[in-house]
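Inspection log for the structure reproduced underneath, given as structure tokens.
All protein chains but one are shown at their positions in the complex.
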Amino acid sequence: MQRRRFLLALAGLAAAPAGAVEFAPVLPGRRLAFPADHGAHPDFRTEWWYATGWLKLPDGSPLGFQVTFFRVRTGLGEGNPSAFAPRQLVLAHAAIADPRLGRLRHDERSARVGPGHAGFDTGTTRVWLGDWRFELGPGGYHARVQGADFAYQLDLQPDGPPLLQGQAGFSRKAADPRHASYYYSRPQLRVSGQLTLDGTAQPVTGQAWLDHEWSSELLPEGAQGWDWIGLNLDDGSGLMAFRLRDATGKALWSSATLRPAGQSGQVLPPEAVHFTPLRQWHSPRSGIDWPVAWRVQVGRRLLELQPLIDDQELDSRRSTGAIYWEGAVRALEGGREVGRGYLEMTGYGKRIRVG
Amino acid sequence: MLEIQNLSRHFNGRVVLREVSLQLQPGEYVAIVGESGVGKSTLLNLVAGLDRPDGGRLCLDGEDYGQLDEDALTRLRRDKLGFVFQAFHVLPHLTVSQNVALPLWLQGLDAAAAAVPASQLLDAVGLAERADSWPRELSGGEMQRVAIARALVHCPRLVLADEPTGNLDPANGGKVLQLLATRIREAGAIGILVTHSLEAAATADRVLRLTPEGLCP
Partner (left out) sequence: MRLAPVFLGSLARRRMATLFSLVAIVLGVALGMAVQAVHEAALSEFGRGLRTLAGQADLQVLGPRGGFDEALYPLLAAAPEVADASPVVEVDARLAGREESLSIQGVDLFSLARVTPRLLPRAADEGERFAALADDALFLTEGARQALGVKVGEVLHFQAGAGRLALRVAGDLPGLDDGQRLAVMDIAGAQWHFGRLGRLTRIDLRLREGVAPEAARAALQARLPAGVVVALPEAAEDEAANLSRAYRVNLTLLAAIALLTGGFLVFSAQALSVVRRRTEFAFLRAVGLARRTLFGWLLAEGAVVGLLGGLLGVALGHALAWGALAVLGGDLGAGYFSGLSPRLQFQPGVSALYVLLGMVAGLAGAWLPAREAATVSPARALKAGDEASVGGGQGHPRLGLAVLVASLPACLIPPLEGLPLGGYLAVACLLAGGVLLLPALAAVLARLLPQDGPVSARLAAARLSAAPGHAVVAAAGVLTSVALAVAMAIMVASFRDSVDQWLGQILPADLYVRAGRASGSGHLDEALQARIAAQPGVGQVDFIRHDTLRLISGQPPVALIARPVAADGSDLPLVARAGGAGTLPRVWISEALQDLLGWWPGQQVALPLAGRSVPVAVAGVWRDYARQTGAVMIGLADYRQLTGDRLANDAAVHLASGVRADDIADALASLAGPGALEIARPGEIRAISLRIFDRTFAVTYLLEAVAVAIGLAGVAASFAALAAARRREFGMLRHLGLTRRQIGAMLAREGALAAGVGVLGGMLVGGAIGLVLIEVVNRQSFHWSMDLHVPWLSLLFFGAGLVALAAVAAVLAGRQAMGQSAVLAVREDW
């Protein structure tokens, strides 16, 4: 999805000199094949494994977590025989939404693939950066993160086969089919593991959502930002929806996929997806007003989203120049909680820069 | 012969010396006494060629030296004058013999040539055996005898002595005065002794009193 591309832009790594290198194109009709497509696709420009979810401490208190590994082909150094040639980069972001702290704990890593300790596999999901790693084993996914003021080791157990987004994994981002990605998700991941906060390790359990997506093309012209959700509903179904906004806040493109428990996913057309903001939260740090509560209509479902905490703003201006909001939300239907998941909002401060 | 005629000197408009006249023949030894401030020092400076008169004449052996330039006065002092000071002014870093020989050095004699008359003079003042001593080893009386020898070693025409016994005890002073008178007479020089002490003045041939009106016997 574009949101990941946005993050790459934040990391300052999304654009490559045009024409310097041929990136593999994203074309309709390619069948995704597993386990090979769990692995990395280094011919494409950008790729990510993006896990978000809710955790529960032994005392029952909830937390949100996020771990993302990006792979970027820079288009640089293709002819450089140096082992450090910056052809492929690996980046990782990790965060914990902690209600007791009232804001995010956040850390990030980045490295080039080369001598040292960053790399990826092409045969299966295995990407690592120092002692941070995300990999698929026989028992499911395993994520390990060692941040400045938090750390976690989580096992994420899928409940079924991958959920292919868009047309059998070919996910359009705009009216122009050039703007597309290969994209599948793993909703309803059962999480267990250990979370360390302020030096205290505690067992945790929870539900998570994983996206794996790779692409080569840029965002469409005129996109100001986007809103994205990935929800695990209590009935075992999973819901993904996004919309791209223009400068006036109008939707440029929308899409959604609903996967009822034990069934395959139903893709909804752009006109079936509506995002309506309900409540603003004013960030005292950035001065940005974030619409932290939403009404989202996906087909016949009408969901209300309420944040775990208002302040899930992630300020990475110092390193990347942008501010976004990435946070845990509750989904309510008819005033009753029906599921939990993650909301991402971009482009509410300055216009996002992609490339 | 020393001829002083109508010698006058004033400082800043104040008359210090008014028309003093005096004539002395070779071998003549006079003492000049007078109250403090009456101009004894001024008269002595003028006679010594250290100061120039505002009026009158100063003649030594017919040479008028009252208005000579400084170099000529220096030569005059070197060749024709001898001095004995109250504070001896013996150079501490010269031996007794060298101190006596100093005026001869100034006349161009080398050390060996100067040593001969110097030893004669030392003999004459009774210090022959102290020739190689350092001034710091001498008593005051001995020091002044060295000074007398130095004042006479180059056979000056005129010897000026200023309170030569001022720093000496009476016994030593008497001896020194006797010696001075004897040496001046024997050398046939003109001697002028300036002193407060009438007792000292009595060792001269005659005593003159300097008053504001001039020199009078």
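We just call them A and B in the order they show up, numbering each chain from 1.
Methods note: contacts are C-beta pairs under 8 Å (C-beta built on N, C-alpha and C of every residue); 3 or more make two chains touch, one makes a residue touch a chain.
Because the structure is a prediction, the values reported are computed rather than measured.
J.: So which of B:8, B:45 or B:172 would be touching the chain we can't see?
T.: Only one of B:8, B:45 or B:172 touches the chain omitted from view, namely B:45.
J.: Of A:57, A:85 or A:302, which sits in contact with the chain we cannot see?
T.: Touches the omitted chain: A:85.
J.: On subunit A, where is the contact patch with the chain that was removed from view?
T.: Residues in contact with the chain left out: 9, 12-17, 74-77, 80-86, 89, 110-112, 114-117, 130, 319, 321, 355.
J.: Can you list where subunit B touches the absent chain?
T.: Residues 40-41, 44-45, 48, 50-51, 70-71, 74-75, 77-79, 81, 83, 85-87, 89, 91-95, 98, 102-103, 105-106, 110-112, 134-136, 150, 162-163, 194 of subunit B touch the chain that is not shown.
One rule holds for everything that comes next: only the chains that are shown with their structure count from here on.
J.: Find the geometric centre of each of subunit A and subunit B from their Cα atoms only, then give the gap between the two centres in Å, rounded to an integer.
T.: The mean C-alpha positions of subunit A and subunit B differ by 122 Å.
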